[in-house]
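Heads up, one of the protein chains got dropped from this complex, but the rest are sitting where they should.
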Amino acid sequence: MTNETLSVDRQEIAVDIACVGFGPATAGFLTTLSQTLMNSDGSPAIESRVMPGAPLQVVCYERADDVGFAVSGVVTRARAIRTTFPALNLQDIPLATAVSREELVYLLDPIGASRRPWYMRFADKTIRALRRILPYEKEALRLPYIPPFLRKDDGLLLSLGQFHQWVASQLLASGLVQIWPGTPVAEPLIEGDSVKGVRLADQGVTKDGTPTESFMPGMDILADLVVVGDGPVGPVGRKLEEKFGGSKPSHLNEWAVGMKMVVDLPENCTLPEGTVIHTFGFPEPEIFGFLYVYRDRVASLGIFVPSWFQNPVRSAYRYLQHWMLHPYLWQHLEGGTLRSWGAKSLKESGKLGEPELIGNGFARIGEGSGSTNVLTGSGVDEAWLTGALLAQAVIQLAKNGQTFSKENLEKTYLKLRRGSWLETEATIAQHARNGFHWGFFSGLLGMSLAGFTHGMLHFPRRKKNHRMPSLEEFFKNRIAPEEIAQIRKECYAKGKSLHDALMTKAGWPEIPFDNKLLVSHQDALLLGGKVQAPDSYADHVLFLYPELCDACGVKLCAEMCSGQAITPNPNGGRPNFDREKCVHCGACLWNCTQAQPTDPDKTAVEFRAGAGGLHSAEN
Amino acid sequence: MSEGYHIVVCAGIVPDPLQTLQPVQTPTGWGLKNEMMLPAVLDPWAAHALYEAAHLAKKTPGSKVYLVSLAPKAKLQQVMMTVAQKAAFELVPVDGPASGFTEAFEVASALYEAIMGIAGLDRNKLLLFGGWESASRGAGSTLQILGEMLQIHDQFQGVDECTVNPDGSLQILERVEGGNHQVSVCKGPPVVLGWATGNLPEPPNNPQIGMSNMRTIMPALQKAKTAKIGADGVFFGSVELPKQLRQTRVVKDAQVDEIAREILEWIRK
Partner (left out) sequence: METILVVLNVDENGNLSKHALETVSAGVKLSKGLSSPFTVGIVGPKPELAAELIGGCGATHFLGVSAEAFQIPRYVTDSVLIENLANKSQATLILAPGSSRWNRVLPGVAHRLGGRADLHVGELKVAEGKLSITKWYYRQRMEAVLQRAHRPWCLGLDSGADAPWQGERGQVSVEILDIPINPAEIRTQVQGAKSPSTSEQTIRPDAELLFVAGAGWTKKQADGQAHPDRAAELILRFLQLSGASLGGSKSLVDLSSEGQSVLPFMTHLNQVGQTGATPRHPKGLATCCHGEEPHVVGWRFINERRAVNLDPNCGWAHGKADVLYVADAFQVMERLNALLEQEKQSK
């Protein structure tokens, strides 16, 4: 790290509470906290320790360039959010819409390129044969019954970006907390068994971190409490796991990359406002999809490509397009226009991947703390709740003049969290996905079992992470090894990843670009994502072991890169990384197929805190 | 000039430049589709003016920088989160529309009111900064009108550089035709400088500056006066996106030689 090698004049500032990341978790924390920071007579309800006489000094640092540049679905039951805002008026939040109807849809394979096990092909055939009597429409089967754990009857549809803007504007107007976007936090400041604050990323450095003449070493923010809400792939959270344990071996970590669009639906689209559609079965059995209809004929839609989908060229973008083109969805989408696009990782291991939640001087909230529930497909409200609970704990401790020690946080935050609905539901959900380790059918069965029996019955986990099959294994019987070798040679020489060529070869039709909704990956970056990277920071994606990359047969990092920011290096060695295309989805971190020689639970990709990324506030 | 300058930077906010913009007619005139949903940034050229101001103030002890901004309060507040860490300034906000379809004269009048309300502002130290054109109205008019209102007749537009000579005079480089600069020397304040890109890089985010700025920004925003801004006397017949899609012929797999010849032919046509 540059920090150690360079003795630099690093400035410090002291605050009471420093938060890392502005996601729903921190938003919940700051909102709940700010509601009680002042007495009604204008005097501080809790006095600052670092600035006596003033109210608690609370800052929040967010790496993205604006508070609204978040990515999510979102359908949510919003139980915790509504508790914080009892008088929530959806009209105040752009795009917010009440859920009006739900569909759970099994998508058949209309193309024949989907990699389906025999029983699914059989199911498809049967459904087609019985289509007169089944709720069948356009190569899809609408399930007559949606299990209660999946339902969002009383729920809301939100644009997380717009929700964030709305929350942040109230927080700022209160004048009680400061939120600083465009400010990546490099790492926690750890002293012995305590966290003393955070260090911001260095500025004025070249891509490889070398100081330039405008070098400004990242400042140290000293804080009594560091609130870590940096999401699924945040470097601060990962560093804490490394230091304070609780970190789970990688086979317990389950991930997915969610890729989405916001679309102006065509004028003739008849989908009612508030519609929620969830799909499964296509483009691959492992890929789930969602389509939510906001007011004013705008939809949020996308897919999840999970880590247990053992495809060495699992490119979310191409799959997203095939999914949109499925007749059941395309009937609503054809003629629509792309407004926004984005991608982000999801930590799907939930409670199983829960790290150490507290320690001296720090507390973890949100998805990085294992709050996301894969069984109910819900993370926003859960994250918000963890933040709100932590705020309650902080208020209690501060009012009693108690420190933010591990012991005190255990008696307050941890206790509140363990006693909440979040914990009950997370426990039910924790093994819900195990079935997918064994196959698609067992996966669905496992989810239902866990859902209906409240977690009592579930599939066992497979012990070890599967090794990613080689291209030759994966495309066996579909593409000859010589052809793969040829494609590999041609693509790598051009510095291109292989997925497009291989998918086309395997029978996926070319995408008929219409320049409105079906656009090239790069255009999606430009039109929908508006991706940008400020210079002055170091690159945040690093390939630590060039020799591993050189020998790596499936450069999955490049294949699945959400922004085509990583490309194979024609000269071998490290892949190339172009941060101007990176959307900070974090998927390269967990998709890398190689383990570090010294730590088998870590991959060869280092994902650090960086600025820039998406500039869309609608995702 | 040991006592320093009073640098007043006028900067509006505009939609983040990469956003898709579409004009729509609203009850109050023309505007942008989903205007309030679009992320906003400080007007790029005016932002350069702010960086130049901060730089000059730092070099000239005793100087003060004011950022005068007319924009919807909530949006301005959000933009401040990204600007306030860049340079030390005192915000003088005016709550009003940031739309490009408002009239420069009315904007200048509102800015004039705000500037006249700045306590202790010394005309003999006054450098009025701004972007030479906004990225919204693109009128290139507001600063000149404001300068006239303030009776400042040393005005420069498209400024890329302003240096202080030992005798206190200012050497100013303005963009003129053909990629050249016009070099002028002005005796000193008061002057109006409408900045182009300047030569300074965007300053790094400095949390310390941010925290101290915020202490005055939030109260100032809370007290911001509302200005009624429109486009009196302007009648828009239409506002349209250019229809500009071409039928692109994509030439793949052609020999380099063939391509070069075709281009040459085209150039010579």
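So that you can tell them apart, the chains are marked A and B in the order they are listed, and the count of residues begins at 1 in each.
Basically, a contact is a pair of C-beta atoms (placed from the backbone, for glycine too) under 8 Å apart; a residue touches a chain by one contact, two chains touch by 3 or more.
Note that this is a predicted model, so its numbers are computed, not measured.
Chemist: With the full complex in mind, choose from B:Leu173, B:Ile209 or B:Ile229 the residue touching the hidden chain.
Modeler: B:Leu173
Chemist: Which of these, B:Met149, B:Val164 or B:Ala220, touches the one chain of the complex that we don't see?
Modeler: Checking the options B:Met149, B:Val164 or B:Ala220, the one contacting the hidden chain is B:Met149.
Chemist: Please output the residues of chain A touching the missing chain, sorted low to high.
Modeler: Counting over the whole complex, chain A touches the hidden chain at residues 493-495, 515, 519-523, 526-527, 535, 569-571, 576, 580.
Chemist: Could you list which residues of chain B touch the chain missing from the display?
Modeler: Residues of chain B in touch with the missing chain: 14-15, 17-18, 21, 23, 30, 32, 44-45, 100-101, 103-105, 108, 135-142, 144-145, 147-149, 153-158, 173-188, 197, 201, 232-242, 244-254, 256-257, 259-264, 266-267.
Just so we're on the same page, only the chains that are shown with their structure count from here on.
Chemist: When the centre of a chain is set as the mean of its C-alpha atoms, what distance in Å lies between chain A and chain B?
Modeler: Each chain's C-alpha centroid was found; their separation is 36 Å.
Chemist: Quick check: in the complex, which residue numbers of chain B touch chain A?
Modeler: Against chain A, chain B makes touches at 16, 18-20, 34, 36-39, 74, 77-78, 81-82, 85, 201-202, 204-208, 210-211, 214, 218-219, 221-222, 245.
Chemist: What part of chain A is in contact with chain B in the complex they form?
Modeler: Where chain A meets chain B, its residues are 11, 13, 59, 61, 65-69, 94-95, 162, 165, 168-169, 172-173, 175, 178-183, 200, 203-204, 214, 216, 219, 221, 339, 515, 526-527, 530, 532, 534, 536, 615-618.
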